[in-house]
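Removed: one protein chain of the complex. Kept in place: all other protein chains.
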Amino acid sequence: MSAPSPIAQGSYAYLRRTLAAMGAGLIKAFNTNKTSWVGLGLFLLVCLLAILAPVLAPHDPLDQNILFRLKPPSAEHWMGTDYYGRDVLSRLMYGARISLTIGLLAIGMALIIGSLIGLIAGYFGGRTDIIIMQIMDVLLAFPSLILGLVVVAMLGPSIANLVIAIALTAIPPFARIARAPTITVKEREFVEAGRALGYSDLRLMLGHILPNILPEILVMGSLWLATAIRVEASLAFIGLGVSPPTATWGGMIREGFENILDSFWLALFPSFAILLVVFALNLLGDGLRDAIDPKLRGEQ
Amino acid sequence: MSAVAATAAVATPVLSVQGLTTSFRVADSWQAVVRDISFEIGAQETLAIVGESGSGKSVTALSIMRLVSLATGRIEGRIELDGKDLLSLPEEQMRDVRGGDIGMIFQEPMTSLNPVLTVGFQVAEVLRRHRAMDTRTAEAEALRLFDLVRIPDARQRARDFPHTFSGGMRQRVMIAIALACQPRLLIADEPTTALDVTIQAQILELIRELQTEIGMSVMFITHDMGVVAEIADRVAVMFNGDKVEEGSAQTIFAAPQHAYTRRLLAAVPRLGALRGSELPHRFQVLELDSANTRPPEESPTSVSQLPDAEPDRRGDPLLDVQGLTTRFAVRGGFLGRTKGQVYAVENVSFTLRAGETLALVGESGCGKSTTGRSIMRLIEPSAGRVLFEGRDMLTLNAGELRALRRRMQMIFQDPYGSLNPRKTVGAAIREPLRVHGLYAGAEADARVATLLQQVGLLPEHALRFPHEFSGGQRQRLCIARALALEPRLIVADESVSALDVSIKAQVVNLMLDLQRELGLAYLFISHDIAIVERVSHRIAVMLLGEIVWKLDRAAVLDNPQHPYTQKLITAVPVPDPALEKRSKGLLMEENQQSGASFGVSVQAAPPVGSWAGSLRSCV
Partner (left out) sequence: MSSFILKRLGFAVITLFAVLTIVFFIVRILPGDPALVILGDQASMAAIEALRERLGLNQPLLVQYIEFMGGVLTGDWGVSMVSGRPVIQEILKVLPATLELTAVSLLIGAVIGIPLGIWSAVRRNTLPDYITRLGSLLGLSFPAFVSAILLLLVFSIQLRWFPVISSGQGTTVLERLRDLALPAVNLGLIMAAYITRVTRSSMLEVLGQDYVRTAHAKGIAFSAIIWRHCLRNALIPVVTVVGLYLGILIGNSVLTEIVFNRPGLGKLIIGALNQRDYTMLQGMMVIYTLVVVLVNLITDLTYGLIDPRIKYQ
């Protein structure tokens, strides 16, 4: 047999092809359910407003003005002022930074730790799996808000502690999410073929199984980011958020709720802000889930 | 066998299909899956519709039942049952036809019954619906039907849920449901494909008998020419949505007119075709001449006249397995304590030489796949010796094992599952080269290109993803990946079972060619005796974890001594309708099939319940 000329120039060509295919797959996933584009757009908009808050915010979010207390929306203060005369719109924009930072960090942490736990449990199976998942189930069964509440109460309310508390409650679900497809993928013959080819467990787990379960994990990531933002706001509403006077959405609603009878907009605007972000993320994640769900995929 | 002369024109057809076209909505256009096909089925006649996957044969059946989803599918043409136009019936009246005038059974008995309802209820339900019986009468009639389809202990079993039944028994329940209202027509959509060959023989015989008893017509859909020869009066061959040929069973087999039919028949392995020969033999691959058909996967090979491969008889065998035993712990209870053991492989011994093929034959759950995996130590065996190139695999540490395993590779059943969908095939073939430090850089790329050519693909295929290939091509890719490490032994676990018959022939040919070129030894694990005859030098028959018979191929097949081997061989449908349709005497109750009745030591036979449950991975 004459030596044929190779078409591929090294692994770089394969990598480029793989990345291109992933990009195309992502766009296709977004197109499966167009609402995910809407969700992504809304979420990016909020992110942009949060990042650009120092530039865009009309006032200093901490600037108190006793003369302009509890003013309804006006040309000067689009969303009115709060009990201390601070501009609600500006506080809203700065509050987004807190919500997004805590949410992204907590979910990032939970996603990495939880997925690795689930991957290990699912891959090795047997007793390892039973013990790990038993612990995860126990943690999962416990109400996350209560757990977060107690952890923050003991540690004290700071951004770092909130991240830890929320991440702690989100690790078990990610472990569960990663484990189920790991077991399915592990049973596929390409994994066994890999073992026959002499690949190590680590290579099989990270190089072969992980890329196949990653879409599911990332989709759940966006859905859990929504949950994390909701939990952070709930904790702040209870009084366990980042300490005042820092603007947080939950904290703003808490202050607004105290003046609900005469200045209802104080609670209303941050409420809508939370709803918008959570809804946008849910739209995004839900649309993408339709695209990757193997149960729904085969129906067309 | 029906009384109707097969060649006679159908006088008053039970079912008449004229110009049937079924299309599905794909994106924004309608794509026809079945194109303008017409056929008739006479009273008590059996028409077999034959075709490979994607031929539209199942869609034809669903169209007759009008079970094609209205949202995504469209049925055109004319379908008449006893002169009644089915396509213009209101949905309510169509429901009277379904289950009443036409009964249907499906391919997957394991999933076709509702898991939360008792089987007795599911049979009685259809009686209450169509024969206006009250609950008690329906239940009594259901028991009678259970007797009719020969489910033993009917009164007791009727109260059980489907998961307590084996696949063959579930298919009997499905038949009871389909025949409950004494339909004019039975549509059987690949009813035996998911079953073991001995169970298949029982189900086919049951359908034949009941056909005479009830006096119904049968439309039998299958891909298996052997089954066709066994059951059909007339045959319609479908290809790619078109009916390419129709005729009596004798004519189709004796003098096929259409090129596709000829190609199909040439690719069908016939048990006994190599009688008297000791060596494996390639299939003859015919090319399709008409332009409107899809191109064949491989061009007709120029090497068809090469000599058949002979094993290297000198020196020590490449693989020497002695007393191999693998038992699985049954875990349960708290924290997965071991509750018991399942004996998957018991005391299995055999040898294999370079350039030789040993076939491991048996039905699902017999331990043949576990044997293959145990040899490679993908499953840890409990006892025995596996000498490969003179070294005992079972005593090696992880590093030595990895090095030695390079020389023995595995090809799996599912061409869709055995390639990582997220890796380009080039990367998949390159990875083992890198992991074992064999080639790097441009050398590795050249090696990938060579390997792809070696299995009949092109170097530029390296940049594609697995989903861009057909099933047969994927199996070639798996072979290329296995060859990357230059193995001497390949364990082929049902490697061609999932492929269409014509593709199967091509892949088998490739494997035989590679064996001759590279001197490969194959451990060929299969349930399909006809294929096994084609590829093997020697055969070992497995039953309940033990090898019950082991000899040169000719000796096993031409003159089977062991009763189980005899049964296995008799059960294989022969693709020749001229042979007298024999009653195979196989209506033995499948649940009684224990090791003892075949002379296997009873010790090795595990309890049937745990056996079936724990060894699903074995299939």
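By written order: A and B. Residues from 1 in each chain.
Criterion: a contact is a pair of C-beta atoms (placed from the backbone, for glycine too) under 8 Å apart; a residue touches a chain by one contact, two chains touch by 3 or more.
If you're wondering where the values come from, they're calculated on a predicted model, not measured in any experiment.
Asks: Touching the left-out chain: which of A:A13, A:L240 or A:A291?
Replies: Once the missing chain is taken into account, the touching residue is A:L240.
Asks: Looking at A:L149, A:I183 or A:I292, which makes contact with the chain not pictured?
Replies: Here the residue in touch with the unshown chain is A:L149.
Asks: Have a look at B:L20, B:I75 or B:M104 and name the one touching the chain we're not showing.
Replies: Final answer for the missing-chain contact: B:M104.
Asks: What is the set of chain A residues that contact the non-displayed chain in the whole complex?
Replies: These residues touch the chain not displayed: 35, 134-135, 137-147, 149-151, 153-156, 226, 230-231, 233-234, 237-240, 253, 257, 260-261, 264, 267-268, 271, 274-275, 278-279, 282-283, 286, 295-296, 298-299.
Asks: By the contact definition given up top, give the residues of chain B that touch the hidden chain.
Replies: Here the touching residues of chain B are 65, 67, 71, 95-100, 103-104, 106, 108, 111-117, 125-126, 129-130, 161, 163-164, 174, 177-178, 334.
Here is the rule we use: only the chains that are shown with their structure count from here on.
Asks: Please tell me the distance, in whole Å, between the geometric centres of chain A and chain B computed from their C-alpha atoms.
Replies: Chain centres of chain A and chain B, defined by C-alpha means, are spaced 46 Å apart.
Asks: Show me the residue ranges of chain B that touch chain A in the complex, using the header's touch definition.
Replies: 72, 331, 335-336, 373, 376, 378, 402-403, 405-406, 408-410, 412-414, 417-424, 426-427, 430-432, 435-436, 441-442, 444-446, 448-450, 452-454, 459-460, 462-463, 465, 478, 481-482, 485
Asks: Considering the complex alone, what residue numbers of chain A touch chain B?
Replies: Contact set of chain A toward chain B: 1, 3-11, 13-14, 17-18, 21-22, 126-127, 130-131, 134, 188-190, 192-199, 203, 208, 211-212, 300.
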